[in-house]
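A single protein chain has been omitted from the complex, and every remaining protein chain is retained in its original position.
A, B and C label the chains in the order they appear, each numbered from 1.
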């Protein structure tokens, strides 16, 4: 039971609205004596920050994080870590247009129906601004895991589809991802993607994306069947990200089309190491990590704030139409890469701690 | 924190192994004074029961459920409802072959790695036999929701893809689903599917499937952002089902390929009712139900127990190969339909109660 | 959120009514590879069993426990352990008298008000019969802790007050407790207590009791401040036992009357060991175990089923009076000793696992 809390042992609670004074995050259950610098958290936040390229919203936010508790002399103390990010660039006037109208395909409608009240300024709590808090939590989880598991542990995400344009997964190169503003791991398609997205932005339209996140160096044995399976928690984590509509583990939806022979990831021993001949399972069997690379992908739908006139209703129950101007991401999916990475870190750390508890490994 | 419990207020806990004396389920948090007959639960269980057609495992199980607590004079009392199903057809000898070997793509390997011990008889706790417990819990959730929401509330699931064969969703007819052993809603493809699956069974191979589950009559406002979103909990629910590797809400993974214009589900008022012109969102916006039909689909991978010789290792760390004979489903996906329905009922009831708590609706 | 579940990682869920077919318990989160014999669980249950002396209810129950899951070849597998105890001696006719009337001071009234329905047979779910399930769970927790911590770990409870009669805590001898039917650790008062309780039983009256439970060999560092403090969870555990109205840790309520000097438990080092000069804290400081003996005591109120005529109302809202005949414990507190021990084991194991998770100790 936790409306705004994620996790079981390593838990984070987020708060704050798009246009309130600040947003923030409490991380609880963090192991003690982990060395963390605020710069390490800031570095992750900077990846998600808006206004970094022509492909993202022009809202200007430093996303500067402050740590208010839970650290002493540079180390975690085992008590809750409170982090705060002040909002800076809040032009409330931009949102006058959508004060009373619901954007089709947006949570405007359902928030108002559920709560009977909503903070319409910039989407309030519905805004993807909340995800900055997760990135901060994820940065802590990452540092804990690196401390416990060593350098072999790492997580990397990339955009593998931009609207109607895919990429070749065989061309995935980790180091390419940070070299282009679209977080694409396949160098060969970047130019095409950029041109395509610029066209969409100019048309005041939007497109979706698929993000893939990979975790390496995850020990075998993480995940607690039946109802705390690792893949279940990863699906839950990714689906909680704004605008996500689908989640795959390994071959995902495509696994329905494989034969039993194609799908079975054969194994052999090479010395003490278990070698797998393929990874359709995405590193998870029966809800437990197998020691292989964990592979999760998820689809982000197109932003619902678009320029085209759309039929809708207002909060008084009248028919009307809407066209959304102002600053928006033509593809919110791009900025979902560090969020997906953060959620991956958090889920893995949570299960790492859970496994320690029950199995002592 | 709940290894074998699912849900927040309406919670069920399952227990039991494939070849132990029994399996069972405790349902907690059920509202009082709901009339439930054991026959209503049995009816749902019978849909999942093995051995009903040539397309499922020939294990013979009555799956006869008994209620041990929580009911008095035909009504729920608000106390935990304990249900038990005795195992009948447990031919442990069938499993001698896999006692020490790990099936590629199966949880055999990870359970052993995690716990250092496993009940190898029929997969032990990993077996899909556990899902019978969920179906029993789902039958109770269904009855509660029907009592609270009336006849307009219903959930129906069907198989929309069988291996490489799809179907036409425009041909979906609810009533066709129970008329064919493959739970296919599109009459026009059933013959083809049957022939295809018989071929797979005869070859000792297996295939995957996609199941789609639809819920109608769900009130607007269910779902608690940010970390108890309705879609997040549905993704979690479906991903917890054995062999599921991908989950979609509405347009799901495909939403990445839509334009903002295509994706936005336009709205208008018709009297007091809100009308939507499309349902890419699958009835969920910002994690909250919109009042539209809720549409979830998920992919089930092919059964890992196949006849073909596959490279693998044994529990002593030796290289070996495996070929699995004995009774198995050529496509476990088929039997996942009532399970998906059950999980849908449970998640919706849970959020119905949660919404009552916070918002009093 | 867990109406009928106790614990965080090591969790048990109980179900069943006094006069239903059976009661039972699911233990989840138990570490794997722990050797447990059903006889070890039975032994604990036998301590709580009714009908063992003239001082307890004459209801005849074997309280024979069966394990239905979670064990394989004599060891826990890490999956849920389901235990069942069939009810035998259910003379429902005994309870005709209280079918429609509420016993003053009994949960009859509040259950009916809350749920609008109640199983009146023997108190239904309100019955202390539920506590047998906890004793079974506690037996498992005990075995896990003994396996992990060795012989130095043990828990012992005794009755330190029977109605108006106290005892001398300086006379506490562990081995005396099992030698008398009143579980009294002070040999010198047993005769007096027996005479007193016989008088109460003959008069159809009842009396309360104070139970003290001591845990030795508990490592320093268990307990998670601020809202999972060890003393908080122990208070919660003991207060959940039927008829308990007060809980003390160490000096408890009496600590209000101590001076700062008296209350401070001075410390010194003796080699590597920390020596404490007193234990007013009951082994818990700031919610964390100090390594000293953990001392919890709790008061059980007198049974509300008494022979004297008492003013009350019935379920139709009419004034009436009640006098309860039939089989009852003159002092339910006596049978609370093994229950208190069981709850102590469960809380300590839960925090042992939690501490492993966060602090890795």
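In this text, contacts are C-beta pairs under 8 Å (C-beta built on N, C-alpha and C of every residue); 3 or more make two chains touch, one makes a residue touch a chain.
Given the structure is predicted, the values throughout are model-derived calculations rather than measurements.
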Worksheet item: Of C:41, C:224 or C:294, which one is in contact with the hidden chain?
Response: C:224
Response to the item:
Of the candidates C:50, C:163 or C:185, the residue in contact with the absent chain is C:163
Practice prompt. Can you work out which residue in C:111, C:153 or C:352 touches the chain that's missing from view?
Written response: C:111
Discussion item. Touching the hidden chain in the complete assembly: which of C:45, C:235 or C:334 does that?
Written reply: C:235
Worksheet item: Which residue numbers on chain C touch the omitted chain?
Response: 1-6, 8-9, 14, 102-107, 109-111, 113-116, 125-126, 130, 161, 163-164, 200, 205-210, 220-221, 223-229, 231-236, 238-240, 242, 245-269, 272, 274, 277, 280-282, 284-291, 299-304, 306, 308, 310-313, 317-319, 333, 355, 358-359, 361
Discussion item. Touching the absent chain: which residues on chain A qualify?
Written reply: 1-5, 8-9, 11, 13-17, 20-24, 26, 28-29, 32-33, 68-70, 72, 75, 77-82, 84, 114-119, 124-125
Discussion item. For chain B, which positions touch the chain that isn't shown here?
Written reply: 1, 9, 29-32, 78-79, 225, 353-354, 356-360
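Just so it is clear, only the chains that are shown with their structure count from here on.
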Worksheet item: How would the chain A/chain B interface be labelled, same or different, where same requires over half of its residue numbers to be shared?
Response: same
Item to complete: State the superposition rotation angle between the two copies chain A and chain C, fitting on C-alpha atoms only and giving a multiple of 5 degrees from 0 to 180.
Response: 180
Response to the item:
Cα centroid separation, chain B vs chain C, in Å, comes to 39
Worksheet item: In angstrom, rounded to a whole number, how far apart do the mean CA points of chain A and chain C lie?
Response: 46
Worksheet item: Residue numbers in chain C touching 2 or more other chains?
Response: 1, 9, 29, 32, 78-79
